[in-house]
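Worksheet: the structure to be examined is printed underneath.
What you see is the complex with one protein chain gone and the rest in place.
To keep things simple, chains are lettered A, B and C as they appear, and every chain counts its residues starting from 1.
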Amino acid sequence: MSSINVKVGDLALNSPLILASGTCNFGHELSSYYDLSILGGLSSKGLTLLPRLGNEGCRVAETECGMLNSVGLQNPGVESFIKNDLDYMNTLGTKVIINVAGHSIEDYVGMVSRLDQFSSKIDALEINLSCPNVRAGCMSIGSERDQVSEVVSAMRKLTKLPLWIKLTPNVTDIKSIAYAAQEAGADAIVLINTLLGMVIDIKTRRPVLHNNTGGYSGPGIKPVAIRMVAECASVLSIPVIGCGGVMTYEDVIEFMIAGASAVQIGTGSLVHPTLPVKITEDLIDYVKKNDIDLSSLTGTLRMW
Amino acid sequence: MSSINVKVGDLALNSPLILASGTCNFGHELSSYYDLSILGGLSSKGLTLLPRLGNEGCRVAETECGMLNSVGLQNPGVESFIKNDLDYMNTLGTKVIINVAGHSIEDYVGMVSRLDQFSSKIDALEINLSCPNVRAGCMSIGSERDQVSEVVSAMRKLTKLPLWIKLTPNVTDIKSIAYAAQEAGADAIVLINTLLGMVIDIKTRRPVLHNNTGGYSGPGIKPVAIRMVAECASVLSIPVIGCGGVMTYEDVIEFMIAGASAVQIGTGSLVHPTLPVKITEDLIDYVKKNDIDLSSLTGTLRMW
Amino acid sequence: MTVSELNKEYRAVLVEKKQLNEDTFYLSFRCPDIAQKAIPGQFVNISCSNFLKRPFGVASTDVANGLFYVGVKTIGKGTNSIASLNEGDMVDVLGPLGNGFNFEGFDSFILVAGGTGVFPINFASEYLQAKNVKHTVVQGFRCKSQIVMNRPEYVLSTDNGDVGIHGNCCDCLDTLDLSLYKNCAVCCVGPLPMMKAVGAWATKNNLKCFVSMEQRMACGIGICLVCVCKLNAEAEGQEFKHVRCCKEGPVFPYEEVIF
Partner (left out) sequence: MTVSELNKEYRAVLVEKKQLNEDTFYLSFRCPDIAQKAIPGQFVNISCSNFLKRPFGVASTDVANGLFYVGVKTIGKGTNSIASLNEGDMVDVLGPLGNGFNFEGFDSFILVAGGTGVFPINFASEYLQAKNVKHTVVQGFRCKSQIVMNRPEYVLSTDNGDVGIHGNCCDCLDTLDLSLYKNCAVCCVGPLPMMKAVGAWATKNNLKCFVSMEQRMACGIGICLVCVCKLNAEAEGQEFKHVRCCKEGPVFPYEEVIF
């Protein structure tokens, strides 16, 4: 009793807390702040087949309740990652989740078949069908149920690794997209990536972000994330992983009650790099005080 | 020079600031706080053909950066409104905007043909295709481009009053829906209504709102609203009216630069009933200092 | 309406803060308008660390010094932030809000308080005292350590019998000699079960009863419709109606409320 261990499908994590992709790079920097083995896992910066320089100019805009980013998937490319970072991630003592992005179904297929060759060093592939900051692929694939089906089916044929499908919230009907991903063979759904937003500098009359729009993250998006997790968890049989605006242990618990088996923290780490340590301690306190296994909370939401 | 007058199509407003539907009732209460004639207009609580009791149980959940409501269109019905409130709204010295809601195309058609009989007392009809808190109609109509087309065309035949179509942000492609509304005869598009969200009470493990989900409003939704206004303004030839998270005069200006001809304030009035007075004063200061007509800002956004 | 008659959002300074027990504080704010206008049963809406203001019943006023008082029980973030204000700190306040008790038409009163209801009931008692209207205050608490705003002349009950009558408010009420209360009304502010029980007791004894409802609020001034209470509306040909707690309430006749 009173453990914070959870499972995402067959994958056992020693905590529900996973560092969200793009907010922890490959772990190098944060490992100088705390022992990352306290985490449930770490999701790599989004990777693509070829290296990407990302967007030019200003990439961050602050809002009252979060921030917008338009990094544009800057990353060293999958080969450089395999050479320089994958082994490092395996030293961290936490689950190694690889965030996979692309412009086309071919990209995703190429990435997955390459990464599958290192399946002993990877605990799950997180398929990013939701990055709003690149022109093609990602979010545009993730917004179309049929494309989601197609890309997930194609990837499923290539790997036995758990396929976590990370979806965009910028859609009319998240349930049907999540369901399509499940039916196509996904092992888990990650909800949510960022909301598409814009901030304008009223002095220059230009968007703050040089990509004009960006992905909105942080506490301001949590109500949308919780709603989507609850909506999807109620129709899916595969696990849901919550994400969006986590700043406290109560937020983690809220996501789990809504239906999440595990919970990612993104912007929270940017604001306070050691916030995951504090949240982990608080979760341990919580389960002790309440004498429960944290995993027993998943999906306990009783609707009215 | 240096006036805050604006125009929404042919309708001249003495300020861009309009009180958003559902956050000012019919003006009775706020008129005891300030002279509402300083406003550009006031949009009535959403009206339906028959009186509605609204949702039962808890209807409000606070978030860090705003609130969720699930009032569920409680209103006295259009006949009671005509008898008891319409004339009163006409005494306020500001534009009278009637917010119209329904469950079906027939409802909207019925409402518009009835209200058209009082066209001399009404400056614009704001068609709420976006309320997330009722089971049928509203948001479900507003999420489907074809239904939006159909309902707007049907209403267009019945009235010469300006038809402002208020859309929901909970869609994949707001541009195409706004465009469909324009092509079907809309005079202006109002963006945005609330984001669909959920807040869970982790002690009771139940949604705070007895309707489970609710409409998220306030500063936390502004980046999404600004993005949608900018997106739509860039493809529409009719005016856009901005709404979502306005708390300061800078927010009003940000919406106008993004492309709004006028701007609504909702939750801001709930937090500080006289906030619109402060914002109006600040806007007047701003245009004086910069020696511009406020209306000249509309759509001055220069994208990167 | 002249400008001076307009309602305002006030900026008020915290003049004094006293801790009444472990989790309850008594605060006075300077705001002459509210001090002057407030009647018992009305409330104020006070800004806190969170996005929305928090409603509190007016607990007392000091018109001469322009002060109003509220009692705050800390239950969450908002009340904790208000309770940790320092003397001299400023808050935004709306008030007085809602309809208070309508004392017109009655000659004596039984005032029943539980929980944070002791604060508005205190104001009611002071108000009636000042007008020399006969009334009795009945307070119900869980145990001795919870007792606040008590006076020797009050009739007191505790659930565990620590002090006063062992039992609940209704046990207290049963000890009253009702023949001494002419043309009497009962005013009750407390937890829902208490108001329900006291209302039932009053009905049984043919006394009119008023209760003060609590609902989650946003605006506090009647413009958002999130705070409704469910009232009987048979007179209007409906089963029930939704009425704003902040505007038509918080005080309603017991028999109209659907609990």
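The criterion applied here is as follows: a contact is a pair of C-beta atoms (placed from the backbone, for glycine too) under 8 Å apart; a residue touches a chain by one contact, two chains touch by 3 or more.
Note that the coordinates shown come from a computational prediction; the quantities given were computed from them, not determined experimentally.
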item: Omitted chain - touching chains that are shown; value: A
item: Touch with the omitted chain, as defined above, among A:Ile4, A:Leu49 or A:Val71; value: A:Val71
item: Touch residues of chain A, complete complex, unshown partner; value: 22-25, 28-34, 45, 53-54, 56, 58-67, 69, 71, 74, 218, 267, 269-274
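Assume only the chains that are shown with their structure count from here on.
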item: Chain whose averaged C-alpha position falls nearest the assembly-wide average; value: B
item: Distance from the mean Cα position of chain C to that of chain A, given in whole angstrom; value: 48
